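Right, chain A next:
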Amino acid sequence: MDSNNNITSIWDFFQNPIIMNLLIGVVYFAAIAAFITVLVIILMWMDRRVAAFFQERLGPIKYGPQGLLQPVFDAVKMVSKGNITPRNVDKLVYNLAPMLIFMTTLLVYAALPYGKNLTVVNLNVGVLYLIAISSTATIAILMGGWGSNNKYSLIGGMRTVAMIISYEIPFAFSLLGIIMLTGSMNMTDIINAQKNVWFVFLQPLAFVVFMITAMAELNKSPFDLPEAESELVAGFITEYAGMKFGLVYLAEYANMFSMAAIAVTLFFGGWQGPLLPSWLWFLIKTLLMVFFIMWIRWTLPRIRIDKMMKLNWKVLIPLSILNIFLTGIGIKLYQYFTGMGGV
Partner candidate 1 sequence: MDNISVLIEKLNPSFDNALKLSDDGQAIYVPAECIVKLMDMLKNQYEYVMLADLSAVEYEDRYEVVYHVMKLTDAQDIRIKVALPLDAPTVPSIVDVWKAANVQEREAFDLMGIRFSGHPDLRRILCPDDFNGHPLRKSFNMKTVSRF
Partner candidate 2 sequence: MSMDSDNLNLVDDLNTQEFTINMGPYHPSTHGVFRAVLTLDGEVIVKEENVLGYLHRGMDKIAETRTYSQFVPYTARLDYLASALNNMGYVQTVEKLMGIEVPERAEYLRVIIAELQRIASHYLMLGSTTNDVNAVTGFLYYMHDREKVLDLLEMVTGARLTSNYMRIGGVIDDLPEEFFPKVKEFLAYLPGRLEMMETLILGNEIFQERMKNVGVITAQMALDYGVTGPNLRAAGVRFDLRKVAPYSAYGKIDFEVPVLKNGDAFDRYQIRLMEIKQSLRIIEQAVQQLPEGPIMAKVPKLIKPPAGEVFHKMEGARGILGFHLVSDGGPKPYRLHIHGPSFVNIGIMPAIAPGMLLQDFLAAFATIDVDMGEVDR
């Protein structure tokens, strides 16, 4: 075999569409992973600083400008910690859980529209995909809770299942109104449909329901029951240490960002905005949304589990169904008055 022939064959190898796709996939994955890592560092810093400011403190200010390097040090500490696996845990389940939790987080990022024509995968069923993916984390959390062989973890895991599964319903229902308005589940279509008016003004009820359920999906206060520090020590992450804990931690912040991004995409016109580039608009809006989530989180006490269930089944689900009705009536009225045909 001469070398020329060899090179051609490698070139051919890469020309193969399957391999090509795979490679692009790897590049995308690396890009998202890097993006998440940087993002989480910023979010961690932001969370600590914002929390501190709400509490009349300054927060980390010693390392780097305004303490920006603090999360880097934290991360280094986290990575350099011993990888402890307690005795009597279900090793496979216990070790797999953090990875799966992080995995589901990562998957959400694939469908987010970061800017104009800046989406990893422009799915036709983007909204459905998001709803589906974000609820898979439940299994991973239950795995962590069960596998840890700790009663606090188990209670945390069970609470997650009870909570996320029931909150999935109003979460999905609150988005139905938007899908009805746009007639599409594609994220880009939804953003384009908000050119004139943001859906938060057309669907205020849906937005309220969405935000409440989003907080629940995020396990953030007032719905942080699965990891309720003051009752369950740390809930399902009680037994995790080192990088396994780090992954869960990472996923938590990454989730916060992705949930804020979904809210921005669906209710605040996504990357649309004047003057500035589209991705910057997306970032600004999303970080403002993250700030709003933090604001809620650092103000409200934790809700009680039975009250939380009651809120879900007796308030949020009826409200979200009502929203669907109102949207339907609104669409029909709009069509009637503007004389446009049926959908």
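Throughout what follows, contacts are C-beta pairs under 8 Å (C-beta built on N, C-alpha and C of every residue); 3 or more make two chains touch, one makes a residue touch a chain; residues count from 1.
Keep in mind how these were chosen: all candidates are chains of the complex that A comes from, given by their letters.
Keep in mind that what you see is a predicted model, and the values were worked out from it rather than measured.
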Touching candidate - 1 or 2 - for chain A as found in this complex: 2
Complex interface listing, chain A residues touching candidate 2: 51, 54-57, 151-152, 155, 159, 221-222, 224, 228-231, 233, 298-307
